[in-house]
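Left out: one protein chain. Kept in place: all the others.
Labels for the chains are A and B, by order of writing; each one numbers its residues from 1.
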Amino acid sequence: MNYRAVETTGEYVARLETGADWRAEIESLAEEVDADAAWFSALGAVQDAECWFYDQEDCEYYPIEFDEPLEVASCVGNVALLDGDRFAHTHAVLSDADGNAVAGHLNAATVWAGEVHMRVFEESLEREYDETTELDLWL
Amino acid sequence: MNYRAVETTGEYVARLETGADWRAEIESLAEEVDADAAWFSALGAVQDAECWFYDQEDCEYYPIEFDEPLEVASCVGNVALLDGDRFAHTHAVLSDADGNAVAGHLNAATVWAGEVHMRVFEESLEREYDETTELDLWL
Partner (left out) sequence: MNYRAVETTGEYVARLETGADWRAEIESLAEEVDADAAWFSALGAVQDAECWFYDQEDCEYYPIEFDEPLEVASCVGNVALLDGDRFAHTHAVLSDADGNAVAGHLNAATVWAGEVHMRVFEESLEREYDETTELDLWL
């Protein structure tokens, strides 16, 4: 079991800017509060979204585009360093006007409204290439 | 970036009452622990549900009714003041007997069983009318 005790040094709530990119906004928040490692959850709505699905055979991400307004029914993720930059690993569940849910690794989405809670850890997390999954993982 | 540092003054777990309303129960918890601002996550099951989808053109919420038992696969939200009352902004992902997921802004749902974790913040959050989205947003 790869695990690490963490200490929370700061806790924040944020409102994402209408028209901005959902994930970039979360990374801006991490930047502003100087977070090299953090855990977050969020909710809201987006004007469109691009989710990624990881093909475990090809070891490649493939994009899935949604060009319509969607609720962000759930969003959970964490901030870690990837090649020296803050990266917000973001998964989300989105829903349309009929309530149908789509989901995945959220690469990009245009914010309609977004509310985030972020806990910043004292310890940093750093992503490194993992040979088994060909993903960049921390710990 | 609109954000605010918050301080957690209390942390609670709660079990929602079978037959009660899911969101009203969360608001009761906020009431009992005197929370003017809080963040929560939850899971469980409901006997029915009414989700809302926000139409970003009309700037109106439209209801979607689900008249069947559903798992609450994910529920995330926050408590803030809206016109002086505690309002639990609640998003949820629900699933049926085949595992199909529906989701949205959870207005109402009859609890079958519900488990909630709530963090109460020292600072209060107040929702105010936002001209761009015509939503009541905090910060």
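Details
The criterion applied here is as follows: a residue touches a chain if its C-beta (ideal position, glycine included) is under 8 Å from a C-beta of that chain, and two chains touch if they have at least 3 such contacts.
Everything quoted here is computed from the prediction, not taken from an experiment.
When the whole complex is considered, the residue among B:6, B:38, B:51 or B:73 that touches the unshown chain is B:73. Where chain B meets the omitted chain, the residues involved are 10-15, 17-18, 25, 28-29, 32-33, 41-43, 45, 47, 69, 71-76, 93-101, 103, 112-113, 115, 117.
Contact residues of chain A toward the unshown chain are 1-8, 37, 39, 41, 51, 53-56, 62, 64, 66, 74, 76-78, 89, 91-93, 101-105, 121, 125, 130, 132-133, 135, 137-139.
Just so we're on the same page, only the chains that are shown with their structure count from here on.
Chain geometry summary: the mean Cα position of chain A and that of chain B are 21 Å apart.
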